[in-house]
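Take a look at the following structure, please.
What you see is the complex with one protein chain gone and the rest in place.
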């Protein structure tokens, strides 16, 4: 069963400007997919619709086979926001515990504490998130995803700017999630990261899914992901 | 004359642990150089020493041929910090004006305003920086560098997480700085960006300059920058 | 029925250090109560326990007559965190809508938009929270509380640093909540605000409820709230 099936999704904030136009794609179990797009491409609207933060206007979305607005769907997928949206009045432990209750996962705090160490945050698990640096907050999001191990994880820019060792470690862990049949969507402009890790890439522009192809085939055709994307941006008018 | 000459720089915070060990390299005029290193590699200490925020303990540093602590050196180089260090009580215009006074540059505010537009910040030049988003602050830093056009600009993670069109535009502008004989040091883990743009890469680990080589030669030898860096991190013990 | 009843609450993070010691108090319907305490007084632990973010170790807590960990209790009380904990990837409208679903309140977005205007945020309701200033985020929290109109609202430092007109307006609105029989707990060191608005004050130090008295009686006895609090802090050893 696919981790995510999006079909015929069209969205308009006001009935006039179309932000998403007949967007459809599938993310299979055990697949890492890159999601690319410039500002205003509709990427955020798409993600919010998947998580039922915006009401679906047309088309269908299934998460792990469940209708996307159902409680079942909501326990399948996890969203790591780009902007360290974490409750600062909780400690790392309290936050992870809260997530565990939310997703019905019994958290092994010893393992969590060890992951904090692995990500160069030894001894900080019981500190207030308010006292975490920007980088630590991103790493706390990553650690939480590795503990919850949802069938589908969407990582929105969270890997930007984390330290190189954490990045390297995260890449290994994401590959492990994939090996377990779990799926990951990576929203990032780090093209080299996508070339290393993504099985497939989706490129959205002006609400239209311009590219839905395996990473290898994009590299075969354009030489690199950046060549494909920047070539598209430079074309006038855009295709 | 080189934009930056670092020679025999050793640094210790406490006299025991060595953070930088005999670091030496040159950045030529008209060169874009990538500076890479894990957390604790000494990268920050190196940059702070170059800008005389930490006192040089041994070795020599020359910026544009001037002793690095001299007023002349300080007007040559500009530092874009990773963490949007901008005075939030100023507007974009007031900030750019302040920088102009600092570097002795007569700012053309019409051009600045147009750059704001180019970077998708139309009409925000006279708003308080306090009201800018994280991404806008990074782009304001980039715009300020493009206006000051210092002989040497050090960009510390500022390109992480900016939108794809701003990234594309910035790459073109940095190439133009290079064509004018100006130099840029890019601190980033976006390996694809470095492969597209950097003439040379410096890789620092545990305070030692492990790699100082042309980007092409690193790719020839290792296949990619990431292969070189991650290969090094995976080696036990590290070379 | 009291909005909040706390009785015999003792808490220890590790079994040795006691953070809360036999804390008990009542907040009646239609009462505004100030909660004061230095860093480490146990204030945060108390609030987290009320909201079941920390598990109750001993004693009882009832919110609107419901056992505090029950779903019924959770829909009664709302917490405004001191540190603008808002999902930055949502717009104001999307956030308010999400809260409405959470508390089972049908949001009147026209009224919400008008409240944004009243709080000097005209035209910003559909902007991303990411683009809101620090002050706007606090005001968005306040607006959301005025829309949800929960029987009990806990406002944790959210009034600090907002502009003077928003403060004045908020005071009037909080008085209106009180007139409707709703209750508010204000955590703030703005003693004048408490003297203007709070019916009663709770002062916590080292986990012990030192003072639980009407604002008037404290002023009668000590001259002012600050005289009571600072007098206590200056006493050696503290009573």
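We just call them A, B and C in the order they show up, numbering each chain from 1.
The criterion applied here is as follows: contacts are C-beta pairs under 8 Å (C-beta built on N, C-alpha and C of every residue); 3 or more make two chains touch, one makes a residue touch a chain.
Just so we're clear, the structure is a prediction, and the values are computed from it rather than from any experiment.
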item	value
Visible chains that the absent chain touches, using the contact criterion stated earlier	A, B, C
Residue of C:3, C:36, C:129 or C:155 touching the missing chain in the full complex	C:36
Which of B:29, B:54 or B:105 contacts the chain that the document leaves out	B:54
Given C:82, C:141, C:183 or C:211, the one touching the chain that is not displayed	C:82
Hidden partner chain, residues of chain C it touches	36-39, 82-83, 120, 134, 157, 160-161, 163-165, 167-168, 189-193, 195-196, 224-226, 229-230, 233-234
Residue ranges of chain A at the interface with the undisplayed chain	128, 130-131, 133-134
Interface with the undisplayed chain - residues on chain B	13, 44, 48, 53-54, 81-83, 85-90, 94, 98, 126, 130, 156
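Convention: only the chains that are shown with their structure count from here on.
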item	value
Between chain B and its twin chain C, rotation from the CA superposition, multiple of 5 degrees	180
Innermost chain by mean C-alpha position	A
Type of chain A:chain C copy interface by residue overlap (half), same or different	same
Centre-of-Cα separation between chain B and chain A, whole angstrom	29
Distance from chain C to chain B - Cα centre to Cα centre, in angstrom	44
Chain A: positions in contact with at least two other chains	82-83
